[in-house]
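The complex is shown incomplete by one protein chain, all other protein chains being positioned as in the whole.
Up next, subunit A:
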Amino acid sequence: MGTWELSAGRPQSLLEVVVLLPASALSRSLDLPAWVLFRRSRPLPPLQDPTMPAPQCASCHKARAALRRPRSGQALCGACFCAAFEAEVLHTVVAGRLLPPGAVVAVGASGGKDSTVLAHVLRELAPRLGISLHLVAVDEGIGGYRDAALAAVRRQAARWELPLTVVAYADLFGGWTMDAVARSTAGSGRSRACCTFCGVLRRRALEEGARLVGATHVVTGHNADDMAETVLMNFLRGDAGRLARGGGLGSPGEGGALPRCRPLQLASQKEVVLYAHFRRLDYFSEECVYAPEAFRGHARDLLKMLEAARPSAVLDLVHSAERLALAPTARPPPPGACSRCGALASRALCQACALLDGLNRGRPRLAIGKGRRGLDEEGPPREPQPSRPPASEPVPDF
């Protein structure tokens, strides 16, 4: 299909994203009505007043401003904005001591905008930080979606000359692709809970891929909006354990698991998209086939509405999430090792092994929800495992 020149008219910023997709899917992932995207691109109109010329860039004062930063409303030109964005990511990494020099960093690359931007920024900053990068892509086996995304990742790896490793569910988990899992869990009258499986298994696959390339740290491209959605979702689902553990900049890696962090955690989603636009990054922006079933969709809708009511809502939610104080009893128990695979687990079996166990026994819901009957361990129900999937959560079964 050809290249669509798309532009979205908004009062304060125009977004031109060159993608290779039908606009309906794009509009869904960017959450704009499709009709907005079908306008022909035209030169940027002045931002506020048609009679006044566009403002100057607030930092270099030379070029004409090309955008307004969503949070502060500052007018910046493209180059200055990208520089500011990269500087902020650098500050996050340095101040949080997330990636020490000499680290071999496995970047979880899905082909989407967040991981593309993350890989690009880290590549720019790699000389300064003294780290080396590997791209690790996970193939969940979702037909019609993941193969196109992987093609994008391969293009990126080729363009940036970064080593790429692809780990597939089918290889790691005994032939269970996500499509097979979906077929297995379908038809019970309740939701399929695909996203539970996918999230847990993807974390495991990422860890395996990172070990394959000999990495010392794992980074993922979660942005501030993701963190805000996660905290909303955890409250709505009553997940006190995850609430107690969340809010930081990543996990330090206990008991043999690799330390994980999210350098883009403080960047809002709009800024990530703007960065990708100004750097002309090529990414894949369809949403997963199973995404409409996820509970996270509710939290995402709520977040969009909150942002419309108050622009700083995302920042406020992240602030709240950082400062939650939960009772000690709500926190998850200190983690041990899984009896089967040796990975980090808060119970006898890690969640990945438990889920796979359920799938293999023909009872896919064995490890989901309250009470894990049939599994050979005790433990209070609904305690989470340390691998924290911020990905889509299933529709809860009540």
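Just so it is clear, contacts are C-beta pairs under 8 Å (C-beta built on N, C-alpha and C of every residue); 3 or more make two chains touch, one makes a residue touch a chain; residues count from 1.
Basically, contacts and distances are computed from a predicted model.
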Absent chain [UniProt protein name; select from "AP complex subunit beta", "Cytoplasmic tRNA 2-thiolation protein 2", "Hemoglobin subunit alpha" or "Small ribosomal subunit protein uS9m"]: "Cytoplasmic tRNA 2-thiolation protein 2"
Candidates A:266, A:338, A:353 or A:367 - the one touching the absent chain: A:266
Sole residue of A:66, A:181 or A:232 that reaches the chain not shown, by the stated touch rule: A:232
Missing-chain contacts mapped onto subunit A: 58-59, 69, 71-74, 76, 80, 83-84, 87-88, 90-92, 94-96, 224, 231-232, 235-240, 243, 265-267, 298, 301-302, 305-306, 308-313, 315-327, 329-330, 396, 398
